[in-house]
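The complex appears here minus one protein chain, its other protein chains still in place.
Showing subunit A:
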Amino acid sequence: MLRLEKRPSPSRFWQGATPILAVVLTMIAGGLMFAALGKNPFEAIRTIFWDPLFHPQFASYSRPQLLVKAGPLILIAIGLSLGFRAGIWNIGAEGQYIMGALFGAGVGLAFYPADLWFIFPLMVIAGAFGGWIWAMIPAILKTKFNTNEILVSLLMVYIAQNFLSSMSLGLLRNPEGGGFPGSRNLSQYPAASNPELIAGTGMHWGVIAAFMAVIAAYILLQRHILGFHIKLAGQAPRAARYAGVNPTGLVLLCMGISGALAGLAGLFEVSGPAGQISIDFNVGYGFTAIIVAFLGRLNPIGILLAGLLMALTYIGGELAQFMLGLPAAAIQAFQGMLLFFLLAVDLLSNYRIRLAHKKEAI
């Protein structure tokens, strides 16, 4: 019989190895699923993981797209990871992402059609503020009334979505759009647009911000007293209090940072790849980023890699749908498997698997 034995401390080896193991297991289980659907599993796996990077026809386009897709995921996940480490669960990044986009785009559109250098920087500030203020609502409710931030932040997403509908139909609607919902296209308004900085690379300000966030989070967690407080609050809340960590301050700070980063992601997305505020502007980055944060083990470098991997499964998944005729649901199931196996093999870093001796069974 197999028996689980708790490790005294999580195994460093398995902490690093489990994400890779999870990817391998996903490939095997996914391959079986693709085979059951009547597709060649090797071809399908190759299309998802290899073709976006190296296919002669697509790669030159899809490689940069990897950054475009991973940028917002990484930016949001970095913010979330700080809170998650401290045991503060901001599940509403999707809403903060929407509000960041609305605030940022609102500022930009207010200046239309002026061509002033400070419009885009101002939009960036407004975007961060929009996400921050939206995250402050669950944060303050938690610190003042001890509400559950998981529920409140999640429900705030739906409020934000209704704001988004209302704005794309009303205040921010393109006056030259013939009554159709949706704002002006910011990518066609140079002073407010977030273009590809170097053609063919996919690099836009959002991707740069994501990289900067990775570095800043790494330094914060490794070198700064605040990072120590965050980790301590998550691992040993009472010890943290004795060490002088202010729990209220920590909630406000972690929610604030994650909200502001999600807001920034929204702003960079709306002014860049998406181009405009529309009713269905949000496509779930805020929720997917939660997966990315955990896939990356709440570690900044891990999140960077996890974000890129997640982007790869999206883009590769699209290719597989299109080239091989795989149903969209199969790709979603494939992505779901990734998280499932990750959580499942997580067991290995906290437990040893031992063969149980008969003697002990008695």
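Simple rule for what comes next: a residue touches a chain if its C-beta (ideal position, glycine included) is under 8 Å from a C-beta of that chain, and two chains touch if they have at least 3 such contacts; residues count from 1.
The rule is short, and it goes like this: contacts and distances are computed from a predicted model.
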Discussion item. Name the omitted chain as UniProt records it, choosing among "CHAD domain-containing protein", "BMP family ABC transporter substrate-binding protein", "Potassium-transporting ATPase KdpC subunit" or "Cytochrome c-type biogenesis protein CcmE".
Written reply: "BMP family ABC transporter substrate-binding protein"
Fill in: Among A:Phe58, A:Phe84, A:Phe294 or A:Phe341, residue touching the chain not depicted
A:Phe58
Discussion item. Among A:Ala114, A:Leu197 or A:Val283, exactly one should touch the missing chain; which is it?
Written reply: A:Val283
Discussion item. Using the document's definition of touch, tell me which of A:Leu37, A:Ile125, A:Ile140 or A:Leu169 contacts the absent chain.
Written reply: A:Leu169
Worksheet item: What subunit A residues would touch the chain not displayed?
Response: 57-58, 61-62, 65, 68-69, 165-166, 169-170, 178-181, 185, 269, 273-276, 278-281, 283, 315, 318-319, 321-323, 325, 327-329
